[in-house]
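Excluded from the complex is one protein chain; the other protein chains are retained at their positions.
We just call them A and B in the order they show up, numbering each chain from 1.
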Amino acid sequence: MKLKSLNRTSSFALIVIFLFGVTLATSTEADEPQVNMPAPDFTLKSRDGNNLRLAEEVGNIVIVNFWASWCGPCREELPAFEALYQDYVDLGVTVLAVNVDDDSAKAQSMLADMDISFPVLYDPNGDVSELYDVSAMPTTVMIDRNGDTRLIHKGYKSGDEKQYEKAIKLLLRE
Amino acid sequence: MVAQEVVVVVTKYALLATLLFVSVTTTGAVLPEDRSDAMYHSYSGDGVTIDGPSILLRKKVGNTVSFSANYYVDTISGASIDVRAQASEYQEERTEATLGADFLHNKTLVNVSFTNSSENDFEANSYHLGISQDFFGDLTTLSMSYSRGEDEVRRRGDLNFLEEAQRQKFGVGLTQVISKNWIMGFNAENVSDQGYLNNPYRAIRYLDDDSARGFAFTTEIYPNTRVSNAFSINTNYYLPYRASIYGDVRYYSDTWGIEASNIKLGYIHTFGDAWIIDAHVRFYQQEQANFYQDLFTRADEFTYMARDKELSTYSGMSGGIGITYQWAFSQSFFLEKSTFNIEYDYMQFDYDNFRDVTTGEAVGEEALFGFSASVIRAYVSIWY
Partner (left out) sequence: MKSYSYRLLIIAFLTLICSGCANTLTALSDIEPWVKPYERSCLADPIMSMNRNPIAAAYTKHVFEAREGARGADGGAGGGCGCN
């Protein structure tokens, strides 16, 4: 396989242009739920078998967390949400963990092993994930008492729960 | 010019260019998982047994860095065909230690590592830098690598013998998620060596009427540079039930005239959550180096001469199976999961122009050499 050798400047230029183009392509932000706009309503089956509708939670601060059993950071994050839930549930804060596993049985067996007391909803077809244009796993959306989206946090690194706590305190003061 | 120029230049400048783009996106990728492995490895074939342990430790510190250490030992005993042709059995030990660190910044993962390999007549140090970047919703991964190695070659029984060799490797890779079930990758690597590149114990044979056997041995003479290029494509496909098929193809060529290709196909099947079985086959074939010959007519026939069977024309096949048993622990336990694994491979090598001189047949008409080997890996892994 013989190729004519590219001189260094044009190789470098080609690579820079390619990377720039690809990076631009990566940063699509179309149709995402915008902050300070009403959060899209949805109804999903929960862990105890009943349907749960987001609109019924108006009046509470709602943290919607999209997670999956196969996602390491998601699994790490759940105990942190449990701690926040225990601290703030009496003040009108709730966590809705939306599980996106194709096969909910996997999530159920994982939950059987964990101490999770907040509602877990199942979205096996990805309808709500698509509605919220989930672009990272996990994704956390904080919704205020009026049903407006106030914070969208992508990913999870240990220590992020402090940011959530700060946001909860701010929203509680409103 | 040749493809090697492209690979080298692309990698060098792409490494630099990617560093410029590390902060563009606001989300990130993940560090390698925390794990420890303890493995027993064994190779047995061609009259030689090589076995020993390999231990890996890996741990994240904070959110941005993961450290790893690997300790590996080869204990070699027996005599391969090369040794049987000339001398007697020997025992040797090689120890290799690697220290590495992975750094994560948004969607860029940088890996640096240092490896030292040491035995009584050979010492090698190598440095490695790798960068990988996720693009396009994490569907595309671009990776680049650079390694540098320095070898010190000695010869048992000859205190004055000391030679050196240096190596540089440039690699690029692109992996693309094609669908929910299918991923494909492309890799290219350019390796260039210079210095003393032959094995000081390997010899060429030449016709010698004065010798009892009809031939005599003298040390090989290799060129002191070698540049090679390899290109490979690999793929993994997830089947409708929990199983996958995978394969890879590689094409190789270098400035010594060696051209080689290999293909590997594998199938992974699972039973429940706990059992994973992996079955695979691999075929390899290569064309000899320009300066290779099984028998030369005289000791100084050419400027470069080799009789190392690794440079001959030959084909190899290997088939193997691996079994993994996994147990997962409760979420509150300090271990996440643990596996016990056994892997066995059978390898067959058949040489087209390397002869077995121990058979005592007519010079230049001895039977072509071939051998088989069994390779075993048994290891325990834990994730925490």
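By our rule, contacts are C-beta pairs under 8 Å (C-beta built on N, C-alpha and C of every residue); 3 or more make two chains touch, one makes a residue touch a chain.
The shown structure was predicted, so the numbers you read here are calculated from the model rather than taken from an experiment.
Only one of B:Val8, B:Val153 or B:Ile276 touches the chain withheld from this view, namely B:Ile276.
Which of B:Asn116, B:Gln166, B:Asn181 or B:Ser330 touches the hidden chain is settled by the complete complex: it is B:Asn181.
Only one of B:Gln194, B:Asn234 or B:Asn290 touches the absent chain when the whole complex is considered: B:Asn234.
The chain not displayed touches subunit A at residues 2-4, 6, 10, 13-14, 17, 20-22, 24-25, 27-28, 30, 66, 68, 70-74, 100-103, 126, 129-130, 134-138, 154-157.
Touching residues on subunit B toward the chain that is not drawn are 27-30, 37, 39, 41, 43, 54, 56, 70, 72, 132, 134, 136-141, 143, 145, 169, 171, 173, 175-177, 179-181, 183, 185, 187-191, 228-232, 234, 236, 238, 242-244, 248, 250, 252, 254, 258, 260, 262, 268, 270, 276, 284, 286, 289, 310-311, 316, 322, 341, 343, 345, 347, 349, 375, 377, 379, 381.
In the analysis below, only the chains that are shown with their structure count from here on.
Subunit A and subunit B have CA centres that are 41 Å apart. Residue ranges of subunit A in contact with subunit B, taken from their complex: 1-6, 8, 11-12, 15-16, 19-20, 22-23, 25-27, 72-73, 75, 79, 110, 113-114, 135-136, 154-155, 157-159. Taken in their complex, subunit B has these residues touching subunit A: 1-3, 5-6, 9-10, 13-14, 16-18, 20-21, 24-28, 30, 33, 62-63, 135-137, 140, 231, 330-332.
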